[in-house]
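Following: one structure in structure tokens, then a few remarks.
A protein chain is absent from this complex, but the other protein chains hold their places.
Showing chain A:
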Amino acid sequence: MMTYIVFILSTIFVVSFVSFSSKPSPIYGGFGLIVAGGIGCGIVLNFGGSFLGLMVFLIYLGGMLVVFGYTTAMATEPYPEAWTSNKAVLGMFITGVLAELLTACYILKEEEVEVVFKFNGAGDWVIYDTGDSGFFSEEAMGIAALYSYGTWLVVVTGWSLLIGVLVIMEVTRGN
């Protein structure tokens, strides 16, 4: 099972995306996001990116999603829609899960699959060995490169985050 772990995690990833795309009330969508975040962390971990996977938990789930949960709790409605309370949401969820399961079975059975582009069965999702990454972890080298060669990228992303806050404040000001 360990060789197929990335494939299994990716399938559950898509199912959790379907769970909030079928538009239940935001608090239940937030639950789907938590599951998606955890699974995403698992996928990143399997490719050797231990630091970034834990960053997902810390910053994404522990920072952004907590704030999202609080704001949703402030703006909640008396009878929130769950997946089983409304036939439309349930129908969309089942459609999405069925499509995903059919795609997953198709990938597992066939040798070569072409949906938008070709990929060889489950080959891209299976980790046969850890690969030869030398003495240093590629992910740590990537993060180091962000702060050395990628100074411009840090400036742009930092500025975009500041602008994100200013824009949200400006939009919700209301007078």
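To be clear about the criterion, a contact is a pair of C-beta atoms (placed from the backbone, for glycine too) under 8 Å apart; a residue touches a chain by one contact, two chains touch by 3 or more; residues count from 1.
FYI, contacts and distances are computed from a predicted model.
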Record-based protein name (UniProt) of the chain missing from this complex, from "Proteasome subunit beta", "N-acetylglucosamine-6-phosphate deacetylase", "NADH-ubiquinone oxidoreductase chain 2" or "TPR-like protein": "NADH-ubiquinone oxidoreductase chain 2"
For chain A, the residues touching the chain missing from this view: 116-117, 153, 156-157, 159-160, 163-164, 166-167, 170-171, 174-175
